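Below you'll find the structure I mean.
Every protein chain but one is kept in place in this view of the complex.
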Amino acid sequence: MLTVNRLDLADAQAMIAAAWARAEHMGVPTCLAVTDESGTLIAFERMDGAKTIGVSIAIDKAFTATGTRKATHELSPAVQPGAPAFGLTSAHGGRMMVLAGGVPVLVDGVVIGGIGASTGTSTGTSTGTPDQDREVAEAGVKAFTAPA
Amino acid sequence: MLTVNRLDLADAQAMIAAAWARAEHMGVPTCLAVTDESGTLIAFERMDGAKTIGVSIAIDKAFTATGTRKATHELSPAVQPGAPAFGLTSAHGGRMMVLAGGVPVLVDGVVIGGIGASTGTSTGTSTGTPDQDREVAEAGVKAFTAPA
Amino acid sequence: MLTVNRLDLADAQAMIAAAWARAEHMGVPTCLAVTDESGTLIAFERMDGAKTIGVSIAIDKAFTATGTRKATHELSPAVQPGAPAFGLTSAHGGRMMVLAGGVPVLVDGVVIGGIGASTGTSTGTSTGTPDQDREVAEAGVKAFTAPA
Partner (left out) sequence: MLTVNRLDLADAQAMIAAAWARAEHMGVPTCLAVTDESGTLIAFERMDGAKTIGVSIAIDKAFTATGTRKATHELSPAVQPGAPAFGLTSAHGGRMMVLAGGVPVLVDGVVIGGIGASTGTSTGTSTGTPDQDREVAEAGVKAFTAPA
């Protein structure tokens, strides 16, 4: 029998709150998702005005970061044409996301969950970018404090 | 009526055991899958600590190697941008895997099944690569001995 | 942060071996799957002669038993026409299995994984039934011994 650690709901809520604050400050309505270490969703919030297409993308970014134990932007070079992992993006029915915005949560090198952010705005005045998604997701991860 | 040969469960178990030993020696917890010549799963093992994302990727590598009768790394050049089979990766709901780590089992040039490996480690200090997956999968194939 | 227990590969192998022995004794080639507490596959074996259709059904029975924390046959009354959970079977792309043959593994009332069995025989003289699947799956669960 294995014993594993994973994010709980309070962790997920704290992470989403911090990511939410960052996205709000940037003026970019964002979809925010936190998964446990198995890639299963714990919490999700779509800020008013966020693009509907971001719902599944945020969830899949968290799923990918958790499952690969890497930030999604770190995967990008390895899946470019000619690179060793080219073709990975079609796995899991296309759920593998290699755009910036997914970040795993690691404790002592072991994954316990992940967060994904996918931006968008219905106003059209400030369209979110993957770099903004990454900034938002990383703000969420910083809100997690591993037990001493 | 056709008469075809395919791996049986004992073959699959021997292949997984050999692949397991190689992955263990490398210190890389790996997901291991063997399919019959129709691409249907015969046996699967997820080593403790292997990335959860590797479960379906290992199965799909075996499926792809069996169905194309080529090692998955051999498919990669043909599916690059501009190459004749570019776009193939989305087939079968994205199950076509062209990363190294899937190898067919051929007897006298006829496919009788395949093996797929997808790596991962919970420590983060030794991240598995597609090349390692290929080495593990090939170790599995070597464990199969065709009847005389 | 939560700390959870889950089946490891050795547990899964012991469970499959015990289920395998029961199915062999009954003369019914069976597909056998064990999932961890998140419903992710740990190990799978298809006995020679088992129906190919049983591959995904065995995996999905383990997934359903784990995810609902009930044996799949216990779910059946609740999903009958007119019952409160009628319609549940289409969830998860139809992966919700309410036929007998999926059993969760519980330790102190907490789910740590599950096993699924789906039968078949190539002779046609002894067709497996869901009751046989249940017997096989329960034999597998009995092989698991929780740590003291």
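Order of writing sets the labels: A, B and C. Residues in every chain begin at 1.
Here is the rule we use: a contact is a pair of C-beta atoms (placed from the backbone, for glycine too) under 8 Å apart; a residue touches a chain by one contact, two chains touch by 3 or more.
Since the model is a prediction, treat every value here as computed from it, not as a measurement.
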| item | value |
| --- | --- |
| Contact partner of the left-out chain, one of B:D36, B:D60 or B:E135 | B:D36 |
| Touch residues of chain B, complete complex, unshown partner | 1-8, 11, 36, 38-40, 107, 112, 146-147 |
| Where the missing chain touches chain C, by residue | 48, 51-53, 56-57, 60, 76, 79-81, 89-90, 93-100, 120, 122-125, 127, 129-131 |
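As a working rule, only the chains that are shown with their structure count from here on.
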| item | value |
| --- | --- |
| Centroid distance [mean C-alpha coordinates] between chain B and chain A, Å | 29 |
| Centre distance in Å when chain B and chain C are each reduced to the mean of their C-alpha atoms | 25 |
| Gap in Å, rounded to a whole number, between the CA centres of chain C and chain A | 32 |
| Contacts with two or more other chains, residues of chain B listed in rising order | 48, 52 |
